[in-house]
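A single protein chain has been removed from this complex, and every other one stays in its place.
We call the chains A, B and C, going by the order they appear; numbering starts again at 1 in every chain.
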């Protein structure tokens, strides 16, 4: 078994959840790596959509931006951005949306807008982009984020995209018919909303990770499921495909690997 | 001078009003003949748009339907019908819309929907199609219709598209910023809304047509302008181009010329 | 993923009595072969949705299969009336919900976009809103302007004809595309007939109009399936038939005899021969 980084196991754990039947709305970075890893391993028929308008795309290298030419070159077709957001995302055609964020709370609400007051920001982040409507319009949401107490926070200064609000039932109360976040893949563990309360609960620890390490990366007192599993270790195949993908990508982007 | 039919002079009179700068939303039949006659004579750069989505089209024969392949083959490009109605017609990009109808009243309102009560029709007509929004969204409207007391009626049973309502100021009262009908070309004469009342007024008689003949084709007492002109006779060039166009068209549609 | 089926199975499986169905195609690519299969199978109480009912709905309405017609222009383009539809409406035997083209186009787009309604600037000063209670309005929350609304069209089934499908079941449209893509995306199920099935679409414009396989329910190869409408690059519109239809449909007995001989006794295989008469050289 090769050694692998926490970031690699986070990507691999996300990839494993995807199937040939999924239609994924893919964000840049970890989600893109996870989706393409799934496509290049166990889910060759998975459908990948990037918000730049590329439908059913099959990139050979990972895009740096959401709209790299590679995505268009390998797409079935490319639609305008208004059509993408109206007919494809809002149209309810996406089974899985991937999100990340600067900050997450215990109900999987996300902040990518601002730290500090909105009108007098301490840190101005990039903003929501597609996230608010990805969070509400996709069948379910997978979140990938590395843990840390500045990221997994007790209280968000700003809700950029809605997870489970203040708990179970809040989505339904807003008229949302989609599931919202069902999985949070981190560098240390996998969390899922508790079926009764919707509070994020650790369901699986990555190999070699302790409960204390996970708690150290989270600002609120973490709940653990009754049976916490161990995330299966990364396989040789998963690692080699993922590393090949990253190596091709770095070369393509003109960055020393 | 060749002899020509009332229908021919109606088409020719309409064609003469068009310029290279116009962007016309073209309906089937007389409007299509008039627009293409203009394009093939004095206005080669006129822009023709058919509601099927064809932008800047240059048909060599007249289409039978609004969506003949000829229109697409000779278009700059072809957009979807929702885009056509949203961005091009409603978008305010059309300078001149052509309309006809089964019936017209003295304020150039049109009926193409029904004769008799809507729920128990005496004659069910095809309906409005694009007309309601052509009438409101184009810069101005040219109407072509053959006269007759069943067509030029005192009172419409149904207003399919809005002209000048019950008179001057009614368009503005509805919030319409477009001019509405500015010309009505018939087989006998040309009418224009009176600048003060918006009531249709005969401004020009076709060669050889008398005031009595025009009044006989209209169910309301017609007003005549202070100076009624004579429509210039059809020229040899206008007639030969128009007849060639019709002959090519009949041949292309598989109908004996 | 789209399933490749026979026309008989596709219609029998996906269209039921009482369904609302949109057979779209704006002059171009009207799904006649599929429409004739519906006539042979005899589904009843249909709500027929189409901007321009065209001959295809004149036939289905004339055969008594429609409960309601949702439309914006019910004529024979460039020819005159659709006599069967006209008579059924005049006799009060079919319900209608009538809109303008702008309203219908917006309603299909809203359906595809999963919105409950569409907003547009229309119906100013006209009588249709007085007779169609589904024409309503909203007030712009910024300017106070009152705009027209129409409910989204969300049919049970969309039926369209397209140029090509590939082996994965992706569907390519080109030319006058009307509201076909929106109709499929707005519907619960869809049946798409195509001129041909190819291994792959090959080099193409990056923005080609394509319905991905996972948005389509069933695909059927029916060469010529749009005749007497047309398929860009394959065959031209049979304008002479549109003109001839006026006489056929004017008299109900003549109409029924024509339908018996040409539709009920026919099958989808007859379309290829009709289309061949109007074939165009491939681009």
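Points worth noting:
By our rule, a contact is a pair of C-beta atoms (placed from the backbone, for glycine too) under 8 Å apart; a residue touches a chain by one contact, two chains touch by 3 or more.
If you're wondering where the values come from, they're calculated on a predicted model, not measured in any experiment.
Interchain touches from the omitted chain, evaluated on the whole complex, reach A, B, C.
Among C:111, C:151 or C:169, only C:151 touches the chain left out of the display.
Across C:121, C:161, C:189 or C:227, the residue that sits in touch with the chain not pictured is C:121. Among A:10, A:159 or A:245, only A:159 touches the chain that is left out of the view. Along chain B, the points of touch with the absent chain fall at residues 23, 47, 55-56, 72-73, 75-79, 86-87, 90-93. Mapped onto chain A, the footprint of the missing chain covers residues 28-29, 51-54, 63-69, 71-72, 78, 80-82, 84-86, 89-90, 109, 113, 118-133, 136-137, 158-162, 165, 170-171, 174-176, 252-255. Although one chain is not displayed, chain C still touches it through residues 113-117, 119-121, 134, 136-143, 145, 147, 149, 151, 174-175, 177, 203-209, 232, 283.
Going forward, only the chains that are shown with their structure count from here on.
Fewest steps needed to get from chain A to chain B, stepping only to touching chains, is 2. Taking the mean of the C-alpha atoms as each chain's centre, chain A and chain B sit 57 Å apart.
Chain geometry summary: the mean Cα position of chain A and that of chain C are 40 Å apart.
Multi-chain contact residues of chain C, defined as those touching 2 or more other chains: 109, 182, 209.
Shared interface positions of chain A, i.e. residues touching 2 or more other chains, are not present.
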